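What follows is a set of notes on a single structure, which appears directly below.
Complex shown without one protein chain; remaining protein chains in place.
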Amino acid sequence: MKNTFGNSVAVTLFGESHGEYIGAVIDGLAPGIAIDHGYIAHMLTQRRPVGKISTPRQEKDAYQIVSGVLNGKTTGTPITILIPNENVQSGDYTQMQTVARPSHADYTAQCKYHGFQDARGGGHFSGRITAALVAAGAICRAALAHKGIYIGTHVKKCAGVPDREFLDLASDIQALNEKLFAVLDDSAQTAMQDAILAAAAEGDSVGGVLETAVIGMPAGVGEPWFDTIESMLSHILFAIPAVKGVEFGAGFSIADMRGSKANDPLTMDQDRVVSTTNNSGGINGGITNGMPIVFRTAIKPTPTIFKPQNTIDFQALTRTVLEPKGRHDPAIVHRARVVQDAATAIVLSDVLAMRYGTDWLK
Amino acid sequence: MKNTFGNSVAVTLFGESHGEYIGAVIDGLAPGIAIDHGYIAHMLTQRRPVGKISTPRQEKDAYQIVSGVLNGKTTGTPITILIPNENVQSGDYTQMQTVARPSHADYTAQCKYHGFQDARGGGHFSGRITAALVAAGAICRAALAHKGIYIGTHVKKCAGVPDREFLDLASDIQALNEKLFAVLDDSAQTAMQDAILAAAAEGDSVGGVLETAVIGMPAGVGEPWFDTIESMLSHILFAIPAVKGVEFGAGFSIADMRGSKANDPLTMDQDRVVSTTNNSGGINGGITNGMPIVFRTAIKPTPTIFKPQNTIDFQALTRTVLEPKGRHDPAIVHRARVVQDAATAIVLSDVLAMRYGTDWLK
Amino acid sequence: MKNTFGNSVAVTLFGESHGEYIGAVIDGLAPGIAIDHGYIAHMLTQRRPVGKISTPRQEKDAYQIVSGVLNGKTTGTPITILIPNENVQSGDYTQMQTVARPSHADYTAQCKYHGFQDARGGGHFSGRITAALVAAGAICRAALAHKGIYIGTHVKKCAGVPDREFLDLASDIQALNEKLFAVLDDSAQTAMQDAILAAAAEGDSVGGVLETAVIGMPAGVGEPWFDTIESMLSHILFAIPAVKGVEFGAGFSIADMRGSKANDPLTMDQDRVVSTTNNSGGINGGITNGMPIVFRTAIKPTPTIFKPQNTIDFQALTRTVLEPKGRHDPAIVHRARVVQDAATAIVLSDVLAMRYGTDWLK
Partner (left out) sequence: MKNTFGNSVAVTLFGESHGEYIGAVIDGLAPGIAIDHGYIAHMLTQRRPVGKISTPRQEKDAYQIVSGVLNGKTTGTPITILIPNENVQSGDYTQMQTVARPSHADYTAQCKYHGFQDARGGGHFSGRITAALVAAGAICRAALAHKGIYIGTHVKKCAGVPDREFLDLASDIQALNEKLFAVLDDSAQTAMQDAILAAAAEGDSVGGVLETAVIGMPAGVGEPWFDTIESMLSHILFAIPAVKGVEFGAGFSIADMRGSKANDPLTMDQDRVVSTTNNSGGINGGITNGMPIVFRTAIKPTPTIFKPQNTIDFQALTRTVLEPKGRHDPAIVHRARVVQDAATAIVLSDVLAMRYGTDWLK
């Protein structure tokens, strides 16, 4: 299905970095969901570059919703979000760039699109496209919040600097969602930003780890084969540029545990079944168990750097050296977190609508 | 789509651990692919328990192919594989088990299926179902090999004992595929098995990490949004019971690298574009770049252990203690590797057929 | 998706006319639905050939359900139905038949499967496969009946002989479902069977029209684009061999009406919105309106006839004459009606589960 994902609630993404609009169609959302423009704008702001640690490309992300909303509420039909590309320097791209930037999609795009791809600013592969995903996810996320389902993501690690662990999820999630730079421990922010600037000073870039927690999901949602909650989430998460790993609960560290340590003992919290640990990340057999859903993604360092790099010209099929130029984000991990929030909201809206019907989110 | 996955080549799984048959329908495979029963049996053998380190449940996995094959070749219509459940001790299950085994799907199944689930031996959640996935994947994998695409998985780590790294992929993959216990360094096998037995002696279980490499994939296959190669693979991998993490290329370790280290420099190997490192795991922008596809999964320790565990009765909603009994696999990581091979083969057959058409695999 | 259809409730079909088994996997049905074997057998009997007007191939259709059912109820996981092919005369087919039977799928199968197709008895194209669809549909249909949704199909016309119109739908549907030859007016049965025998006596075959009515569907189910109720039903109906037309409500006759005649005036029947005519066939804008869903299919005459026919040898690419031999159904319209019932039940189960969630049919 390519640029469309989801079964009952589905999102379609379109656009290129230097095209006229990027956008998203979010289809299948229940009618009657209030559109909170302040909240959409807030999430878009969280995705935008901030200060010295980000690219100088600054856009307002002035989105329009051109279908599916009437009198401030969803109609139940497809919601289309358009975001104009305002700050485009397309003069730089009159000629097709044939020198592949290492670890970008330039060469793979050439193999797939045979030279017809829009290579300007990364084209359809650009992280810019995620702005539309964020706007679509904002609508879903607000609807989930009305059902008591809250999502929060923090920069668990950036440039090797760790944030603290999640403690009280409800208050941690609330705090994160008000921050532009999402760390639980504010001192981590300073250390991370210093490390980012240090890398930038050397013309280099850094990566990190994002951790998401979801509270309030009912138990019994998901499928054993093949649409497990992990499968559905990882499907969309791995489409976010720069994600190279996804893990749930204890994740890769569970590989070194024994079963007696890894297993989550169950107990009763009044009339609710809970587990005393959450190595499962809220999911057993692909289905939610009512505990928080917890997962992490590995975000690679921005592949654009200010250092010469060995590469090839894919037209001439010759070796060459890529000299640095253009815009530069020494880190995107702090910006990607709200993309992760949004992607999570879209998938959860979908699996809930599959489970409980198309009116459930109303 | 629940129990069906894939777009052009799709697999449907069915069956329960103690039902009459488990099975798979593999649909969309090109006509004219030779069925190598020796190879299917070989892969099923690799999934079967071996010696003291596995469950005493021993089955022949005598599969039948009841549709889609004529005169030893695929017809192009759905191939149905049936595997009878022969060694079923269903007498143990006349009463619905209402004590949830921690980190199993017992409680989540109850939340989803309201007591109607087949709980015998894990039912539809059982790892047993993967035998059908293996048989289906064996057909795809043999077809891929005829096109020069080879898949191999090793136990990169088990019970904390590491295997050596991949060196020469072609010969390593070939060697792995002949082994029952898939390690590259034979001394690692002894150490792993000792560690497994040590855990078993304490009534405990262990987990590990599986690493897969694929060579021969053409460049230019996959989609930027949302059906990236990582998305498609992770979707099916996370449906394999016990998988809690999936990472590509450098995976989570890329989070600590700088861009200058993480980026894969490109160069020419005669007329072929190659990279001198492979932190991208053969995929950029969701699309194959012609380098080997490399990924790892985190396999949790078998949740069934021989120790008392705190849990709940989900009918009575009371706390209780689960006393150990029944069959027991102190590790499944070595058995899961061929499931990972099979799942990989199915997904690659699908994305190749989407890219090049339904006759391509012929 | 080829051999799988449906979103929340999906059916996968497999098998060939002379293979070991044909079968179906029905996935996504709610847990706790009672399996009524008498009812499944009853529907399979309605599909079987009867007396002199049908093929001498007589099979017991002794199906097995090998997954997804426990203690007589659905578990919520895939239900697999196997029907063995018992009366196979495969000796007739040691050589690939390369003379294309006109208006059969022989030549198109060759173009698609390049000679690897199982051509014995029509292979995967055989109407025999519909037995599995009927068994799967029987389970859905019984579940729908428990929710007050009833489906009935009659032979509206066969060999030019008309049946009477639907009058009281509830009693007409009930009466039809007890009949082997589904006409509302019993005298029509005699006339139709005489006409069929007359054609058979000349080595010829006849077609007809099937009309289905569904009562009890709630209003508000379906989608404007693209999954209208008409779209979903026609998608599966056109997969039934021999169907060449599908029309809803007034169908093609609406083309000659004026709007003032075609429009269905609305009124209140106590607190229920109803229309005083039903030219819309229970669907407006792709969505159910609470009135009976009514549609008709055109069933072509069986293409196998006992007369010499001009055709080609698709291997030699030469003209030839097909001389009559083998089994022969002078009409299948009366047998196809229960296939239409079954297909309808599957689609309605799907759209209802999409609308109201996966537990709704329970």
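As written, the chain order gives the labels A, B and C, with residue 1 at the start of each chain.
As a working rule, a contact is a pair of C-beta atoms (placed from the backbone, for glycine too) under 8 Å apart; a residue touches a chain by one contact, two chains touch by 3 or more.
These numbers were taken from a predicted model, which means no experiment stands behind them.
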{"item": "Absent-chain contact - pick from A:Gly123, A:Gly137 or A:Gly251", "value": "A:Gly123"}
{"item": "Residue of A:Thr77, A:Thr267 or A:Asn310 touching the missing chain in the full complex", "value": "A:Thr77"}
{"item": "Residue, one of C:His18, C:His104 or C:His154, that touches the chain absent here", "value": "C:His104"}
{"item": "Selected from C:Tyr21, C:Tyr63 or C:Phe125 as touching the chain missing from the view", "value": "C:Phe125"}
{"item": "Positions on chain A contacted by the hidden chain, ascending", "value": "1-4, 7, 10, 12-16, 19-23, 25, 27-28, 31-32, 64, 66-68, 70, 73-80, 82, 112-118, 123-124, 359, 362"}
{"item": "For chain B, the residues touching the chain missing from this view", "value": "7-8, 77, 224, 354-358, 360"}
{"item": "Where the unshown chain meets chain C, residue by residue", "value": "1-5, 7, 13, 100, 102-105, 107-112, 124-125, 129, 157, 160, 199, 203-209, 218-228, 230-232, 234-236, 238-239, 241, 243-260, 262-268, 271, 273, 275-276, 279-281, 283-290, 298-305, 307, 309-312, 314, 317-319, 333"}
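Rule of thumb we're sticking to: only the chains that are shown with their structure count from here on.
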{"item": "Relative to chain C, chain with the most remote C-alpha centre", "value": "A"}
{"item": "Approximate Å spacing (C-alpha centroids) for the pair chain B, chain C", "value": "38"}
{"item": "Rounded Å distance, chain A centre to chain C centre (Cα mean)", "value": "45"}
{"item": "Multi-chain contact sites of chain A, meaning residues that touch two or more partners", "value": "7, 224"}
